[in-house]
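Before I ask anything, here is the structure I am working with.
Of the protein chains in this complex, one is absent; all others appear in place.
Let's look at chain A:
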């Protein structure tokens, strides 16, 4: 009996030893340098050692570019190399911010910049408002008991998995002059509409497509929030004779509010950065009617014949300030929530 057990044990251990072989090999290789680092920096310093590779990559690709970007924003000219550029102080910012009437882009020195600011502001307000409301509605529906709930949740989440460029291309294919939508409409006897070449339609579709692309993500956050509300509370509300609307306003919405706030701020941050889907879909057109700040920066800095890197850098710093503000707001909100929950 004992020999049988022994054999079985042997088999099991040989299988597990095979599975852990790569791991043990890796550990063996890492052992010497790790003990060296630990001797060198001490146990307490190992945290910094483990963070170092990530910090290095973060520095090379984020921190240093931000610093360089800021430095460029203080220089002028079209040269790429820093040595060939001349210092202009806050001149680029002055150029960007010179306007006799900020509500009318054509009165600004950089009318394209202000047009893109106006477009972005309109896009952010409209897109975030509709996106949050539709996400909430979707989450409420998906939270109900229904057939094939998993399938429906998947359907709404699916676009989130697509790359923004693919999203833009899909919808361009649907909406272009000879696209799917026009084909269907004309089959039913309607006239062809130039969905992407008419100013108001282009903006409408830019907003629509970005909502379609992000809806699932935000609906998922809200769905998680809804499911965290105990069923008991709804039953207590039922016993208390609470109507459906009142239950929504007095129970669901207050308890979902922390999630809703996160969704609003994340959607705001994302909307301010709008670029890829819209750029692929409309290319900023017709004219500059769907050109957003990010596209302005890209075109000013890279696409234009006269690469005005200084101006583009200054514009991106200004946009960065807005994003930092929104991020601070988001962190403030989630910290406040964490403190509240800790009580």
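Note that in this section a residue touches a chain if its C-beta (ideal position, glycine included) is under 8 Å from a C-beta of that chain, and two chains touch if they have at least 3 such contacts; residues count from 1.
Convention: contacts and distances are computed from a predicted model.
Protein name for the hidden chain, per its UniProt entry and selected from "Methionine biosynthesis protein MetW", "Iron complex transport system ATP-binding protein", "Cell division protein" or "ABC transporter domain-containing protein": "ABC transporter domain-containing protein".
Interface note: of A:254, A:287 or A:325, the residue touching the hidden chain in the full complex is A:254.
The chain omitted from view is touched by exactly one of A:15, A:184, A:236 or A:303, namely A:236. In the full complex, chain A touches the hidden chain at residues 230, 232-233, 235-243, 246, 250-251, 254-255, 343.
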